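Quick notes on the structure that follows.
Heads up, one of the protein chains got dropped from this complex, but the rest are sitting where they should.
Letters A and B name the chains as they come in the text, with residue numbers starting at 1 for each one.
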Amino acid sequence: MMLLDWFSDYTLRTVILGSAILGATSGALGSFAVLRRQALLGDAVAHSTLPGIVLAFVLTGTKTSLVLLLGAALTGWLATLLILLILRQTRIREDAALGISLSIFFGLGIVLMSWVQRQPIEHKAGLDRFLFGQAAALMREDVILMSVLAVVILIMLILFWKEFKLLSFNPEYAQTLGLPVRRLDILLTGLIVVSIVLGLQMVGVVLMSAMLLAPAAAARQWTDKLSKMVLLSALFGAVAGAIGTIISSSVSHLPTGPTIIVVVSVFVVLSLFLAPERGLVWDWRRRYAQRRSFAVETALVNLYQLAAQHGSARHPHETSAIEVMMGERARKALQSLQSRGWVQASGTDLWSLTEDGEDKARQLMLKEMH
Amino acid sequence: MMTEATVQQTASKPDLNAPLAVEVNDLTVAYRSKPVLWDVDLNVPTGVLMAILGPNGAGKTTLLKSLLGLIPPAAGKVQILGQPYAKVQKRVGYVPQRGSVDWDFPTTVLDVVTMGVYGKIGWFKRPGKADRTAAMGALARVGMENFATRQISQLSGGQQQRVFLARALLQDADIYFMDEPFQGVDATTERAIIAILQEIKDAGKTVIVVHHDLQTVEEYFDWALLLNVRAIASGPVGEVFTGELLRQSYGGKISFIEDMQRYRLGEDAAALQSSARDLPPWESWGGGEG
Partner (left out) sequence: MDIAYLEILIVAILVTTASVIPGVFLVLRRTAMLSDAISHSVLFGIVIAFLVVQDLSHPALIVGAAATGILTVALVEMLNRTGKVHGDTAIGLVFPLLFSLAVIMISRYAGNVHLDTDAVLSGELAFVPFDRLLLGGLDLGPRSAWLLGGMLLLNLLFVLVFYKELKVSTFDPELAEAQGFRPKTMHYALMTLVSLTVVAAFQTVGSLLVIALLIVPAATSYLLTDRLSWMLVIGVVAGVLSAVFGFAGAIQLDLSISGSIVVAGGILFLLALVIAPRRGLLSTLRLRRKQRSDFAGNLLAVHLLNHQGTEKGTETCQSDRLAASLNWEPDYAQLACRNLQARRLIEKDDGVITLTEKGAEVARATMML
């Protein structure tokens, strides 16, 4: 099937649109989670939504997204409270507090699921989709609900943009300015929880944290502005969501959540290596250029010093003479010096400084002395 | 340009009985049950440049933060400019410790400085062109106008400190609180910062600085507080900065104080001052770091 066909199929269009919206919200909010060093809080919250989903299903008997997601948000919120309680009242550190909360709630979710499976309840099969996500299960109503929530999140982000920025960068300073830091903190964390809960249908509770972190980590590499980072992160999330959904619906036995995570991980790896200025490839290039220019300078100074022993700075020398002093890098460095007009080739394999080269060599030696 | 308004303001209010810049009564701050500050009384008149001094763990930063309402006291009362902090927060500028933020945060120098007006422009509004112009002015005052569009991760320690100072300057406050503004900055930056602090003071405003370098106290400040959980002494530097009181505050760390006294006798004066030779303060601020 051609790519275009995917977009003409109504159901698929709905599903792809839904995934893109979910990806965009988790990407946007994820930026704040990453910058506020709450990377793994998302993991704990996501795992902890499982019992809420199952309980909501058991209590109401419906699989309507809104009801299940409310249940999810409830236990996700309880888990955050448990984490805070452990951190404030005991000496247990953050990593263990996250792990404990995640374990207890997730274990409870597994127990509840095993209970539901053994009950004669109808339509229970669909709960599995919250474990690893199942975009195909997205209905038109789901997508409408998500769009509405996504718009609400977007409006909040725009309205409280400068406060959220300052809160993420320097909360203490924000407090001295008189901003209600505690309430803003609750609001922003609340929005992050909402975006986690929304994303569950797409990638599931186990992998949701990556949907929060990965687009943000990728976006961070491309820009140094928060606004661009949030936009780019939303874009990465949306594209990964859409591509992952398309792939998983076109190949049989390919769970949606893991597919999306693989796609978004590819974005991360590409960004880490290729992003201009910040990418690793650029680091390597910079380092290579530094080594190179160091070699060139060394060759220039060596040539000058050798020549000076003959009483004239312009006295020519063979490549091998320089090679004795700095090894095999010499030939390349001399050629590079020639192309800059600091050294000229005279005869076969004889090199001498030009006037510019002589000046440059003196400058370099002076700089070294300081 | 931006100081004009304040100058007029002070001129139109020739209040000789101006309220104390800071008035602290019986302030006690405890972590769990361990007192970090104990029964601190402090009166700071307006228009001074004051150092909060004391050994490590004396509660210097804690005091600063309780003055700013960031740490709730166990007991006691704090008044800033004659009122509780919440009422005067728009007249207070704050320079936190440089290390308290993530300098890899995706934002620019100008953006950080502009944060100084976030408290004033109100909800749902963005800083406008006038705010950005004012922020550029503040950057110029600290010699950083050429860095406005730089990402903050590209700054040296001294430059980071100047950005924070510019942000506080933009607040155009009547009283400034600064936490270790000289920590880890180069000598030139240090002199430049102190020059600005003195300018602020000369404009009749108050500056309160957590400081740890005893050797520069007399040169930089005109008022001091010696703190070691309790307030040992406060007042004009000349009265407070005596061997006996220093010994009381610094306790066992006598050798340091003896070094100090030797310095004051002039033995090491040359060596100590050579590091701070009269370079034009803004000269090396432009390029330097790449």
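By our rule, a residue touches a chain if its C-beta (ideal position, glycine included) is under 8 Å from a C-beta of that chain, and two chains touch if they have at least 3 such contacts.
The structure presented is a predicted model; accordingly, all values stated were derived computationally and were not measured.
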Touched by the hidden chain, restricted to displayed chains: A, B
Touch with the omitted chain, as defined above, among A:D95, A:E328 or A:E368: A:D95
Residue of A:I110, A:A295 or A:M365 in touch with the missing chain, whole complex considered: A:I110
Options A:L145, A:V262 or A:L350, residue touching the unrepresented chain: A:V262
Residues in chain A touching the chain absent from view: 34, 37, 39-40, 42-43, 85-86, 89-96, 98-100, 102-104, 106-108, 110-111, 113-115, 118, 131-132, 206-207, 209-210, 212-214, 217, 220-221, 253-255, 257-259, 261-262, 265, 268, 272, 278, 280
Hidden partner chain, residues of chain B it touches: 25-26, 28, 30, 32-33, 35, 38-39, 74-77, 102, 104, 229
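In this text, only the chains that are shown with their structure count from here on.
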Distance between the centres, which are taken as Cα means, of chain B and chain A, whole angstrom: 37
Residues of chain A defined as touching chain B within the complex: 35, 37, 159, 161-163, 165-166, 168-170, 172-179, 220, 223-226, 228-229
Partner chain A, residues of chain B touching it in the complex: 65, 68-70, 86, 89-90, 92, 94, 96, 100-102, 105-108, 111-112, 115, 118-119, 123-124, 126-127, 151, 153
